[in-house]
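Removed: one protein chain of the complex. Kept in place: all other protein chains.
Let's turn to chain A:
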Amino acid sequence: MPGITREEVAHLAKLARLELSSAELDHFAGQLDDIIGAVAAVSDVADADVPPTSHPLPLTNVMRQDEVRPSLTPEQALSGAPAQEQQRFKVPQILGEE
């Protein structure tokens, strides 16, 4: 079994910019462990002759021609933005960067 540790959950939470309490770390470590364990069952049925795959379809080279298609209007593009200014998406102060 994979054995997801508290430390791994804390690391993931940091990467995902999530603040988790000590109790939540334990809680999610257990849950994630269960989920990964369930998914790992796949390797019990897959033999060595079944390679891991990232796509369910046996397709390659699906490409588009380099032709311009209409874009959204800026109003449409910004319609879901919580805040906007100067026709741009407005986001809070960016920290941890110079």
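Note that in this section a contact is a pair of C-beta atoms (placed from the backbone, for glycine too) under 8 Å apart; a residue touches a chain by one contact, two chains touch by 3 or more; residues count from 1.
Throughout what follows, contacts and distances are computed from a predicted model.
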| item | value |
| --- | --- |
| Per UniProt record, name of the chain withheld from view ["Transport permease protein", "2-oxoacid:acceptor oxidoreductase subunit alpha", "ferredoxin--NADP(+) reductase" or "Aspartyl/glutamyl-tRNA(Asn/Gln) amidotransferase subunit B"] | "Aspartyl/glutamyl-tRNA(Asn/Gln) amidotransferase subunit B" |
| Residue among A:23, A:41 or A:63 touching the omitted chain | A:63 |
| Contacting the left-out chain in the complete assembly, out of A:23, A:41 or A:72 | A:72 |
| On chain A, residues whose C-beta touches the chain left out of the figure | 11, 15-17, 54-55, 57, 59-74, 77-78, 85-94, 96-98 |
